[in-house]
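Let me begin by handing over the structure; questions about it come next.
Only one protein chain is missing from this complex, and each of the others stays in its spot.
The letters A and B name the chains in turn, as written, and every chain counts its residues from 1.
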Amino acid sequence: MTALLAVEEVSVRFGGVHALRSVSLEVAAGRVAGLIGPNGAGKSTLFDVVSGLRAPATGRVLMDGRDITGSSPQARARLGMARTFQRLELFGELTVRQHLVVAHRVRHRQARLALDLLGLGSRPRPGEDDAVDGVLDLLGLGSIAGAPARALPIGTGRLVEVARAVATEPRVILLDEPSSGLDGAETERLAAVLGRLRAERAVALLLVEHNVDLVLSLADRVTVVDFGAVIADGTPDDIRADQAVQRAYLGAAP
Amino acid sequence: MLRRTPSGRLAVALIASAVVLAGCSNDKGSSTTSASTNPPTSVGSSAAAAAGPFDNLKHMDAPNPCKLDPGVSATEIKVGGIAPETGPQAVSFKPAEDGVKARFAKANSENELGARKLTYLPKDDASDAARNSEVARQLVESDNVFSVMEISDKSTGSAQYLHDKGIPVTGWHVGVPAWGQLANMFTFRQPASATPQSEYTDRTVQLLHKIGGTKVALVAGVNQSSVSYVERIEKTFKPGTGISVVYKSTDTQPGSTEFTPIVQRVKESGADTLITGMDFLQNTALSDQLSRAGVKLAAVVFPGGYDKRVLKIAGIEGALFGLEFIPFESNPPAYAEFDKWMPKDAARNQVTYIGWLSAEMLIRGIKEAGVDCPTRAVLINNLRLVKGYTGNGAFDPIDLADGFGHEFKCVYYVKVVNAAFVPQFGGQFCGTPVKL
Partner (left out) sequence: MSAYLVGGLVLGGIYAIATVGLVLTYRSSRVFNFAHGAIAYFLAITFHWLAVDQGWPRLTAGLFTILVAGPVLGVILWAVLFRRLAHAPASVRLVSTVGLWVALPPIARVVYGHREIFDRLGMGPSPARTWKITGVVVDSNQIAVLVSALVVAALLAVLLRTTAWGLSVRATVDNPMMAGIAGIDTERVTAGAWMLGVALAGLAGVLLAPLRGYQDFQFTLLVIAAFAAVVIARMSSLVLAFGGSILIGMLQSLSQSKQAEDLLTHILPKDSIILKGLVPSIPFVLMLVFLLLYRGLAREQFLVDERAGDAVPLDPVVGDRSLFRRLAPLAVLLAVVVALPYLVSGLWQAVVAKGLALSIAFLSYTVVTGEGGMISLCQVTFAGIAGALTARFATGAGMATLPAVLLAALIVVPFGLLVALPSLRLGDLYLALATLAFAELVENMYFQLQSVNQFDSGVAVPRPRIGPIGFSGDRAFYYLLVVLFAVVALLVVNVRRSTTGLTLAAVRSSEPAAATLGISIIRAKLVAFGLSAFIAGLGGGLYVTYAQRSLPYVSFNALIGIVWLAVVVTWGIRSVPGALLAGLSFAVIPHFFSEHFSGGWLELPTMLFGLGAIGLARRPRGIVHDVTHRRRQRAAARATAAKVAT
């Protein structure tokens, strides 16, 4: 069965530095794939390649078996890809609710200038309110739906980014270090949300994380990168036991 | 949605009140009119070409009992002025204000207008037609001046407005056609025929025949008064005159004196005559660069720039300057007075003298209207009737009604000989009107 999302031998170079070296991984539909590795290992760069913000020097990105390496980020969004960012990329002056509204509307291709000029373009589509409320509930953001995003603390901001991604009704979400900057309670909340996403909405997740425990607990499959190359790939148990991973990532085995 | 948002509500309120107020303010028929009456004859913007638009004009008496116009009080007559005081054209116009002030000083000192003293309010139009228009409105509606002196190349900006308000205007035409089309405008040499397509004077052709020029290079600035000046001259070089235009440039930006390409082209064209229409700094710079490049010209004709400072420029020897008044070097009576009343350090040149003469004309107009009760309508009427007007000894007599709408035929020429201006041809040099 073809994977929902596949990365094939992708390499990226910055000048003389190899940020990514022939990296390959797969995300199956409805499954969680984890990507871990030390800082500077190239994880965010990989995300940029997968989401279309950067072209790889070599390699391909495939979705449903089709080559999307040359597709724009917008085209990939239409195919059902969404992502969050390691450095929060919220729409500062929009409220939380408006983030979801704009995501929903873009998904359903609602942007007609003529109507907008006449003041009719701010009317919600049928079903929009329900969809947006649903996502707010899922992420527990209902109480701050009216707050401007720039006023939010970082933990809540991360949840808003996830909510925004979910609101596009994607088939796969790329999550770039979502637990970064979160305390213990917030991380648990996040883990619960991600679990629900996978369970209730059958959304595939590609999860890049620093927090190894979080990844190992959620993921069906884990890939480990170091210095831009894959050094291990397998189930969480495999990875826990892998010597190379322990050496590279965790230091010498305790 | 419209009504639910606050801005929407405000916008609706705004529109509603505006519509109501607009309804109250719209013009139903005639709107604001000025206090003074319109001049008795108005040639209008599409002037009649036939001779004698003023044939039926008769001398008018001052109103009795006296009813004064705005700008005139028992002790004062306010006169507005419009000239480019800033911008690249300022060098050619601003000094005129000194001439006006000098003439006013003389009039005030010698009580020429009885108990009333002249007050001068010069304003800047920065050689911009829109500004010219705004400033004219300011003078008439805010400052309430009696009359306006226009010494600007953009007087079209306000010409119609001042005409419609019945404001007497004196000043320097600078080639703007309105001076020969609107009856309230007075200048001592009309710039252009009311119908330039069919009537003009061949003066330049005759001049060139006299001095021996046959191949002409025309160099003008990119601004329209400059271009139309040279193009009018170009039109007179019809086949049969033996004169041809071998090079024409109308691209020079205002103020620019980079003539290297033009000098080269003039040289290559084999021209023996140069006629220019730019400001005097540019004209003289061009002639200077031409002579340095070794270009030999039989004649160089300048429309302006008659100023002693020009004599120091190396290549100026032999240049011809066309003047609208008797050259200073011929000692006309008007010049003696001008020299006496100008401040010691002020320049005595074409521009300041024209300021003086424009003021002179206005003062004559006020006298014609009656010093006891000068009014706009009577001034415009009576001044037009003046025959044998010499600007108090500045030029050969002209009829202000006669010359109206016809391009002036006669010009005074001086030539630079041994670093001095020498009047040529023993008086004014006249062409003949030619019909197409």
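FYI, a residue touches a chain if its C-beta (ideal position, glycine included) is under 8 Å from a C-beta of that chain, and two chains touch if they have at least 3 such contacts.
If you're wondering where the values come from, they're calculated on a predicted model, not measured in any experiment.
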Item checked: Touching the absent chain when the full complex is considered, from B:Ser73, B:Thr86, B:Ser109 or B:Asn331 -> B:Thr86
Checklist line | Identified contact with the non-displayed chain, of B:Ser228, B:Thr352 or B:Thr375 | finding: B:Ser228
Check: In the full complex, which of B:Thr214, B:Thr257, B:Ser330 or B:Thr390 touches the chain missing from this view?
Finding: B:Thr257
Notebook entry, point to check: In the whole complex, what residues of chain B lie against the chain that is missing from view?
Noted result: 1-2, 5-11, 13-15, 17-19, 21-23, 25-27, 31-32, 85-88, 90-91, 94, 123-124, 128-130, 133-135, 137-138, 141-142, 153-154, 156-157, 222-225, 228, 250-251, 253-258, 260-265, 268, 281, 288-289, 292-294, 312-314
Next item on the list: Write the list of chain A residues that the hidden chain touches.
Entry: 51-53, 72-74, 76-78, 81-83, 85, 89-95, 98, 101-103, 105-107, 110-113, 115-122, 143-144, 146-148, 150-153, 156, 164, 168
